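Every protein chain but one is kept in place in this view of the complex.
For chain A:
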């Protein structure tokens, strides 16, 4: 090993060693390379061997070098020693100071626990004392509050009792303002308790007030009083809410005018305020449900008053002023009448929702339809008659408003019918209202909408379109036509064509919605039927599966519902299948089977093949036709959609031979009952065949059941059904 090689090797080795000692988890597993070769710098490693080191040193260096090395080493050793000592001293220092601080801490804390305990005790005692104080004072406090309340009450009662005396005093001193103030303050209590507890007081004060009023009136009408006084009197009378009859008011005004020729403005404002008040009261009144006769009566009185005042106060131009005010009142009346009509109709319809099972009627839907039809037609006619009264009356006020009334009635009907349409859609759950706060409840479909209600609404829409709107148009043309206040360019306010269109489309939408709702229910049933069993490992078919019972039951329920509401179709088509060219009918006919010469399986197989071929040449049958408003059409559409769903469910599964045979059996059983309830038998045949074809394509071994077995199982099912319903309809 040459000396040149050794340093290089050593360096590399040293690097490798350092790295390996750093990375290796177990120091004893470091490779033994250093011990083999040995390096001068290996003095710091764990595998240092002094003999080897010495040997190497002696080998490599001369005497001088050795001595130098010796000196170096001594120095290093001394350094290391001092370092060591320093470290030790420092360590010890630190330990000692740590011990000291811990000792101090301990002494500090020792006393604390005792202090804490004392503190806790003291606080507990304070708390218990405070509780004691509270409880002992509690009753007293309650008592005090009760007494306080009683005192207030007594003060009030005292006030009431003193009222008559006080009023008398005021009358004597003619301090009418105070009197009125006291009286109005006591009014609420009289209203509440006047009949029971404070009868005497009430009577006495009412007498006193009557005297005051008389005096005030006297003041008002006597010419000898000052303006101030009379004005005060008038104001006080008003405060007392005294129904100063207009006649007296007119007298008063006349008097005023004589005295004060230039107080016109105030009087005008006063008179106008009076009129406004009257009409506001009227508007409140019309919010309630009144007939137009009542309103007429009210308007008549008001108008009489107005005319009276007009004689006295021409500059106020009261008639025109009251015309404007009257407009508001009449318009509101028209609007509220329509709102009530809408409410009535909704109520009738909502009655359907209320547990039809408990209803005593056999045909709840029919009853509901009749009731709602009547509500709509009769209601509209009544409303129109009502409004006619307005036009026939010759009250001056109404004559002037005639044009407006015509417009309002027409617009009202337009608005009402649109609102009715909206309400129908809302009731059927078809329309999601777009307002955000309603949206949350709508989205959860919290209200269960009965399918029957939807059907009723559909039929009702058609009734409205066909009957009600023409009637309304007639009536309007008879009574409410000619010269509305709207300009010619705006056109008439009531546009029957548009409304008819709206209701027709609503009717269609509702009918589709009904069909969808019903179909969804049946789909759920079919979905369960086809996704539950393991079709690939299906057992031999023993009997017709019970889902056909459920299916037919649902269809029967739909039939009952539909019969109550919709009319029958015009012609019932009877299609016998022997006119069909296809050989898909595997209808059970025992006579035919006996005459078959070929083997049964082969015949069944070839039937399937012929189905395929025949399909190519048969005319494409329209499955999805428009739904009409007849019983048969609705039922047929539902059945068609359900059968299509059935086919789609079948296409998603994979069957073994028995599974396929089960499907074949079920479908064959369904053929007859379904054909009885629909109007187009060919389509049903087609759809059922499609199901069989789809099943055969998804089957690992599509061998159909032999016809005799098929017939036997079907007969067995029919017999079982007859057993269960001894009175077969």
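The rule is simple: a residue touches a chain if its C-beta (ideal position, glycine included) is under 8 Å from a C-beta of that chain, and two chains touch if they have at least 3 such contacts; residues count from 1.
We adopt the following convention: contacts and distances are computed from a predicted model.
Novice: The complex lacks one chain in this depiction; which UniProt name from "Alpha-1,3-glucosyltransferase", "Integrator complex subunit 9", "WD repeat-containing protein DWA2-like isoform X2" or "Glycine cleavage system H protein" does that chain carry?
Specialist: Missing chain, UniProt protein name: "WD repeat-containing protein DWA2-like isoform X2".
Novice: Among A:344, A:648 or A:706, which one touches the chain that has been omitted from the display?
Specialist: A:648
Novice: Among A:317, A:536 or A:719, which one is in touch with the chain left out?
Specialist: The missing chain is touched by A:536.
Novice: Given that one chain is not shown, which residue among A:366, A:516, A:630 or A:703 touches it?
Specialist: Final answer for the missing-chain contact: A:516.
Novice: For the full complex, which residue in A:102, A:154, A:350 or A:700 touches the chain that was left out?
Specialist: Only one of A:102, A:154, A:350 or A:700 touches the chain omitted from view, namely A:700.
Novice: Need a quick check: the contact residues on chain A for the chain that isn't drawn.
Specialist: Counting only chain A, the missing chain is touched by 432, 439-440, 442-444, 516, 519-520, 523, 536, 623-624, 641, 644-645, 648, 654, 697-700.
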